[in-house]
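Right, one structure below, let's go through it.
Moving on, here comes chain A:
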Amino acid sequence: MSAKNTSQKKASLQVVTANRLRQGDVVYLTDTGRWSLHLNESRASADKAVVEAMLAKAAEDVAARLVVAPYAFEVVEIDGILQPLSTRETIRAAGPTVRADYRSTPPDPKQQDPKQQVRAA
Partner candidate 1 sequence: MPLLKDGKLVEDSWTPLAEGAEATPEGGVIVTLEQWQAGRERLRGHNGRLGLRLKSDQSPAAIADDLGHFDLIALEFPRFGDGRAYSHARLLRERHGFKGELRAVGNVLRDQLLFMLRCGFDAFEIANENAVEAWREAVAEIDLFYQPTGSSGPTLGVLRRAAGPGAR
Partner candidate 2 sequence: MYRYDEFDLAFVKQRVKQFRGQVERRLSGELTEDEFKPLRLMNGLYLQLHAYMLRVAVPYGTLSSRQLRKLAAIARKYDRGYGHFTTRQNIQYNWPKLVDVPDILEELATVEMHAIQTSGNCIRNVTADHFAGAAGDEIEDPRVYGEIIRQWSSLHPEFSFLPRKFKIAVTGAPNDRAAVRFHDIGLQIRRNAAGEVGFEVIVGGGLGRTPYIGVTIREFLPKQHLLSYLEAVLRVYNQLGRRDNIYKARIKILVQQTGAEAFRDLVEDEWLQIKDGALTLPAEEIQRIEAYFAPPAFETLEANQPAFEARRFEDRAFARWVRSNVTPHKAPGYACVTISLKPEGEAPGDASAGQMEVVADLAERLSFDEIRVSHEQNLVLPHVRLTDLAEVWKTLEANGLGTPNAGLVSDIIACPGLDYCNLANARSIPVAQRITQRFSDLKRQHEIGDLKIKISGCINACGHHHVGHIGILGVDKKGEEFYQITLGGSADQNAAIGKIIGPAFSYDEVVDAVDSIVATYLEQRREGERFNDTLARIGHAPFKEKLYAAA
């Protein structure tokens, strides 16, 4: 089943992402306010006010020179795993699809093979 069909059935979940200013890594905002390298550790919410508060926290961290270029994007939860709706965010979470040794972080064992994820998206 495609990830998009699932999202039509419930309100869309959003997460907040950014890049670490000094290193450039892709990071996701968790519920403790920390930034994690792993999408699956991020706080996901369908509540607009919560997402706005997360973006406000991200803006504070931009001013504090921790991260840069934050934004929110949609995910769905499938079998307890957060999966982006867009191909772009899937690739951004998992690393380039073109060679396994180009991953930005050690792969999260819970995350699916990015090549399969992208095909399913």
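How were these candidates chosen? In short, all candidates are chains of the complex that A comes from, given by their letters.
The rule is simple: a contact is a pair of C-beta atoms (placed from the backbone, for glycine too) under 8 Å apart; a residue touches a chain by one contact, two chains touch by 3 or more; residues count from 1.
Quick caveat, the model's predicted, so the values are computed rather than measured.
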For chain A, as assembled in this complex, the candidate in touch from 1 or 2: 2
Candidate 2-facing residues of chain A, complex: 4, 19, 21-26, 62-63, 65, 68-69, 85-88, 91-92, 95-99, 101-102, 104, 118-119, 121
